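Left out: one protein chain. Kept in place: all the others.
Going in written order, the chains are labelled A, B and C, and every chain counts its residues from 1.
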Amino acid sequence: MTAQITQAAPTHLTGDIVLGPHQYGKAENRVVRIYRETDRHEIRDVSVSTSLRGDFAAAHLQGDQSSVLPTDTQKQTVYAFAKQRGLESIESYGLELARHFVDDVEPVRCARIDVEEYAWARAQVNGREHDHTWIRQGQEVRTAAVTVEGTGDEQRTWVTAGLKDFTLLKSTGSAFSGFLVDEYTTLTPTEDRILATTLIAEWRYTTTDVDWEATYLGVRALFVERFAEVHSLALQQTLFEMGKAALEAYPMIAEVRLAAPNKHHFDYDLSPFGLDNPNEVFHADDRPYGLIQATVQRSDAPDAGPAWTRGAA
Amino acid sequence: MTAQITQAAPTHLTGDIVLGPHQYGKAENRVVRIYRETDRHEIRDVSVSTSLRGDFAAAHLQGDQSSVLPTDTQKQTVYAFAKQRGLESIESYGLELARHFVDDVEPVRCARIDVEEYAWARAQVNGREHDHTWIRQGQEVRTAAVTVEGTGDEQRTWVTAGLKDFTLLKSTGSAFSGFLVDEYTTLTPTEDRILATTLIAEWRYTTTDVDWEATYLGVRALFVERFAEVHSLALQQTLFEMGKAALEAYPMIAEVRLAAPNKHHFDYDLSPFGLDNPNEVFHADDRPYGLIQATVQRSDAPDAGPAWTRGAA
Amino acid sequence: MTAQITQAAPTHLTGDIVLGPHQYGKAENRVVRIYRETDRHEIRDVSVSTSLRGDFAAAHLQGDQSSVLPTDTQKQTVYAFAKQRGLESIESYGLELARHFVDDVEPVRCARIDVEEYAWARAQVNGREHDHTWIRQGQEVRTAAVTVEGTGDEQRTWVTAGLKDFTLLKSTGSAFSGFLVDEYTTLTPTEDRILATTLIAEWRYTTTDVDWEATYLGVRALFVERFAEVHSLALQQTLFEMGKAALEAYPMIAEVRLAAPNKHHFDYDLSPFGLDNPNEVFHADDRPYGLIQATVQRSDAPDAGPAWTRGAA
Partner (left out) sequence: MTAQITQAAPTHLTGDIVLGPHQYGKAENRVVRIYRETDRHEIRDVSVSTSLRGDFAAAHLQGDQSSVLPTDTQKQTVYAFAKQRGLESIESYGLELARHFVDDVEPVRCARIDVEEYAWARAQVNGREHDHTWIRQGQEVRTAAVTVEGTGDEQRTWVTAGLKDFTLLKSTGSAFSGFLVDEYTTLTPTEDRILATTLIAEWRYTTTDVDWEATYLGVRALFVERFAEVHSLALQQTLFEMGKAALEAYPMIAEVRLAAPNKHHFDYDLSPFGLDNPNEVFHADDRPYGLIQATVQRSDAPDAGPAWTRGAA
């Protein structure tokens, strides 16, 4: 453990200790918005997190809060905007919030709003959709992140949308063979296995002139279609095909980022009991799992700027 | 803290220290069973827990394992039976397993099998259901518990079925008023509120001559219908109506047990910002929550025996 | 699936549909109580759940709340009592709350209070314990449940105490061999393995004249001592020895209930890489796990009454 990491850089630093990138906000505001103008109500169920960036050095260095809009105020704003500006789609709602913080709160130079949305399906009652009763749908969560930076003509905006906890499984049409072998390799190749994942995907828009609802549903449908229809030689290939399909269909999407655990389903060895098991009985293992991450992008994608910067840096 | 709990019973005991009720098994075997006789596959995704009861005192008192069928063996059996006996419904599969342990393993006097089932929906691809691709459905989990006791003519069997993590919400049609008031009561009555719960329900059958799939779906549909249609004066009332509907429709059900958190959605106070909020913007709170538990039963329900005994005692 | 469960009992019921056991309360009130009479503060961090039993049939059958003390009121009482009556130990605090609900709220016949306590250790600063700073300790949770039934001379009280999420591991001194073998048994016996568990234990007192803090710590220390010192021929044996030690030391304890997952640590097979692995490298598996449950009790233990009744029935 004695090799230096870098030859050039000093390993014992003597420079001043300074504040680097920083941000603060209120996380996981759980807003439920009911639209009840008619007897047929609508519901939006979201978790909203705000992050404000700017020069908050005085708070860090001297404890001076005079430039700090409290996170409690950010919470109040989140709930107030759900009424004042509405919550038709999480992207438009995030845009309203982010612009407000940057435009109306002087020390804020950049605001990022993360929203998760939980889906509800209308209850079926006697074969008809109920007006004001819902059942929580799936584990799947829709996500959006809006970043607004600067004011006036300098203002720039980035929007990403996505989903997470989206679990897909196919019981055939997936292989894994022809892989690299080294001294630690014991895996047997297979031409037929279960492929299952709990997908996290996010895509970046080049504009805010988007039908947020239709595009979300369209991308999601393409993901499902590709996962099902591609004969998978590897999860890597499936992911690329999913991202590619989204980009082909939606020219206002610059890139798609995918992270997919390979949720292993192991053929259970029933041979000690004289039983054949041709891919019928599996043990679904928890850990470890493969984890494949890939970006699929347009070669002319504009710079991502802070679109993907979740934390302070 | 000086009052004795009971006048009659001794508070300092001198009797022998003995083994009381005990059981053991393998918990959370994650079995996935694919039926692939045709191109249109079927999937069953379950978590199976076994519990064996009998005279296992020697294991506890002397560490003598000669009567102890290893939990590893129970696991092997769980997977083997998914192939040998099949997994058409979790109740029938549980019955096969429970009977096997009681009938075929000498020291076992009673076996309880708990099964959870995770639902998958067929992927929609270009408007059609896909043959071998699914999306994990909901948070809702279907449950069953089978208890078999004794052998031969003495053998008795209990089956309960249920669901959990079943989240329902109605945005109107729920009130809470006219309640008891004491010196610690500050709550304001309301005639219109959100009612939301994540239901746990279990019902006990009087027979195994049941169409398990149809009955499960029927009970579930009745729960939804009652939750939606009953104008709720209290979650207590809604629960009773749900249990009653199941009993009315299915005479082979002896009792329904319901446990329902009252997941509070608080009207957010927007008045400091000059905004009216007529039940439109809510804060969904995590904790604390109300918790209502009730049994609805037939007056001629046979004795429950060990049907509800999950642990050793 | 055609065998009837019971020959004697009817499988299709025709009796009236009635309300069975029921209870309601407020769950998981997160109370933090600071004692700050001197500069050296003390902290109690608890989650409190209340459950009231009595004749609340009108609420279920007609939606009539006139006998229902709101769960919101129960919450207010929980916080008010943390100030008014104090929170020196979770058992004494639970007793105050349970007695209040039974004694002071007319329709309440029985109250059960469940408390979980989260431990904090004083921060060490420059070698000394800090007056008002703590670090959250462990995953271990201390528990207590108090049940009070009836009023006046008829009043009876039950107290159980316990712990959960208490994870213990020993790297030798544990075997598993000589077990029963059937056609599904493939397990190899072992004379040396890792034994690990995340213990849930609860014990029932025969009196309230107890030093709650000292007894809790004493029982916990005995559990640790027995787990470490007993050469374990099976987890069953270890559990029995743990329960026995508690009963021997504390004659006011009537019974100990233990539930212990056998958290499997599998020797990793390194032989394909020409490596020996004499119990040095293990894979800690998540699921499935063994689950051993046992009660150890005094032969002259008084009747448990509702001491262990967590839910409505």
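Definition applied: a residue touches a chain if its C-beta (ideal position, glycine included) is under 8 Å from a C-beta of that chain, and two chains touch if they have at least 3 such contacts.
All figures in this text were calculated on a predicted structure; none of them were measured in a lab.
J.: Need the list of shown chains touched by the one chain that isn't shown.
T.: Per the touch rule above, the missing chain touches A, B, C.
J.: Among A:K170, A:R193 or A:R257, which residue is in contact with the omitted chain in the full complex?
T.: Considering the complete complex, A:R257 is the one touching the chain left out.
J.: Can you list where subunit A touches the absent chain?
T.: The missing chain touches subunit A at positions 1-6, 8-30, 47, 49, 51, 56, 59-73, 75-77, 80, 92, 95, 104-105, 107, 156-159, 176-182, 184-187, 205-210, 232-234, 236-237, 239-240, 243-244, 247-248, 251-255, 257, 259, 261-262, 287-303, 308, 311-313.
J.: Considering the whole complex rather than only what is displayed, give the residues of subunit B touching the chain that is not shown.
T.: 183-184, 186, 272-273, 286-287
J.: Please output the residues of subunit C touching the missing chain, sorted low to high.
T.: 29-36, 41, 43, 45, 76, 79-80, 82-84, 120, 123-126, 130, 132-140, 166-173, 194, 221, 224-225, 227-229, 265, 268, 270, 272-273, 275, 277-286
The rule is simple: only the chains that are shown with their structure count from here on.
J.: Need the CA-centroid distance for the pair subunit B / subunit C, whole Å please.
T.: 20
J.: Measure off the straight-line distance from the CA centroid of subunit A to the CA centroid of subunit C, and report it in whole Å.
T.: The computed centroid separation for subunit A versus subunit C comes out at 38 Å.
J.: What whole-Å value do you get for the distance between subunit A and subunit B if each is reduced to the mean of its CA atoms?
T.: 32
J.: Which positions in subunit B touch two or more other chains at once?
T.: 29-30, 76, 80 - these are the residues of subunit B that touch more than one other chain.
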